[in-house]
Each structure stands twice: as structure tokens, then as C-alpha cells.
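A single protein chain has been omitted from the complex, and every remaining protein chain is retained in its original position.
On to chain A.
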Amino acid sequence: MSRSFTPKVITANALLEGDVIYWSPEGTWVRTLSSAEVFEDEAVAQEQLLTASSQPAVAVGVYLADVAITDDGPTPIHFREEFRTRGPSNYAHGKQVKLS
């Protein structure tokens, strides 16, 4: 019996700059959500979460975040995660600089 599982990505902050990072299919940390690996299976997500958490000198505060799968790739479900993909709303600082 499979219970419904919301797709997830693994995310954290980079140790050196604090920038938001995502775990990629290649098993590396990347800077954009579009390059993140999306997990649709809970067991795989948990296993990868352990692997991703084993690099304490790279990533801080590793966790799973819910996403929706769209034609444009994964998009955040919660507004907090959406802000994390972009940066603050009062200045064009953070990730949005490169995105635009």
C-alpha cells in the first residue's frame, strides 16, 4: 500500500556564504532549484538525505522540502521555500540577481 508522498528536494545553506543550495542527481550541491534532484519515493529521499548530511563542511541545516512538479521543473509549495529560491523582496539581492 503506497500512501501519497509529496515530491521533495533536499536543501540546505552553504557553509561559506549561507547561500541556499540543493542536492543534485549527481550527488553534489547546486545553487538552483531547477538543477535539484526531485524525489518521488520516500525511502530514496531519506537515504539521500543521510548522504547529503554527511558533508558538514559544505552544507548546514540539511532538510527535505516539498515541491510540485511542473513543466518548468520543480517549484516550491510553501512561500518560505519560494523566497529561498529568490532572495529578499526589498532589494534585488541574492539568487534573483542571476535568475533575471
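Here is the rule we go by: a contact is a pair of C-beta atoms (placed from the backbone, for glycine too) under 8 Å apart; a residue touches a chain by one contact, two chains touch by 3 or more; residues count from 1.
What we mean here is this: contacts and distances are computed from a predicted model.
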Per UniProt record, missing subunit out of "Sulfite reductase [ferredoxin]", "Transport permease protein", "propane 2-monooxygenase" or "Spermidine/putrescine import ATP-binding protein PotA" is "Sulfite reductase [ferredoxin]"
Missing-chain contacts on chain A, rising order, are 13, 15-20, 56-57, 60-61, 77-80, 83-84, 87-91, 93-95
